[in-house]
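The complex appears here minus one protein chain, its other protein chains still in place.
So, subunit A:
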Amino acid sequence: MTATVPAELIGRLSELQGRMQTVSRAEIAEVVSTLLAEMEGDLSEDNLKLYAELESLSRYILAAKSEIAALRPDEITAQHLPKATDELDAIVGATEEATNSILAAMETLETLAGELPPEQGDKVTEAVTQVYEACNFQDITGQRITKVVRTLKHIEEKVEALVAAFGDEIAKYKATHPEAAEEPEQKPAKPTDADLLNGPQLPDDASKQAEIDALLASFD
């Protein structure tokens, strides 16, 4: 489409631009009408349909961007995914520690089995062997969890890319929704029963027994 703007129209636009503060609505309407009239013939029905489709697509993209920003993908990468990964790592660590304790106890039993009469000693050794076999679980669960952690990291990378692409939208959303911008949300002074259901804490977050004892003692 190649539209040539007539010199007269350019002159009118320049004049209006020069006195932007005083130009009336009627004058603007007149210029726009002239402009549209000049464009006649350049805009086919197909073009108008295409423009309408593009406009609709543009609105759809804007709405999608807005909805994605409202989901706060920055929180997913900053808080939720790292927390989930830490929890899973803690499972691996805790099961490894427990398995080592079980194995140590079994090794002691196995040594003692050698001091028992052969028939009883064999029975103890057989039971100990079954425990060794059962302790395979730590390797298997550890490997499965490692796979899940790898998947979470992959998701994290994808979400990070999303955050980078929608950074402006997210900033706009935060600016217009300040109540959702900051987490954790304000909790009431007295936690509810639901607030108290946190499950086991990660090692760094967990209170030591001595700290709990000290807290209990502070009530006396």
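Note that in this section a contact is a pair of C-beta atoms (placed from the backbone, for glycine too) under 8 Å apart; a residue touches a chain by one contact, two chains touch by 3 or more; residues count from 1.
The rule is short, and it goes like this: contacts and distances are computed from a predicted model.
According to UniProt, the chain absent from the figure is "Response regulator receiver protein", selected among "Putative membrane protein", "Response regulator receiver protein", "Alpha-D-ribose 1-methylphosphonate 5-phosphate C-P lyase" or "Simple sugar transport system ATP-binding protein". Of the listed residues A:Ala84, A:Cys135, A:Val149 or A:Leu162, the one in contact with the hidden chain in the full complex is A:Cys135. In the complete assembly, the contact with the undisplayed chain comes from A:Glu107, out of A:Glu15, A:Glu30 or A:Glu107. The chain omitted from view is touched by exactly one of A:Ser58, A:Gln79 or A:Gln143, namely A:Gln143. Counting the whole complex, the residues of subunit A in touch with the unshown chain are 96, 99-100, 103, 106-107, 110, 125, 129, 132-133, 135-140, 142-143.
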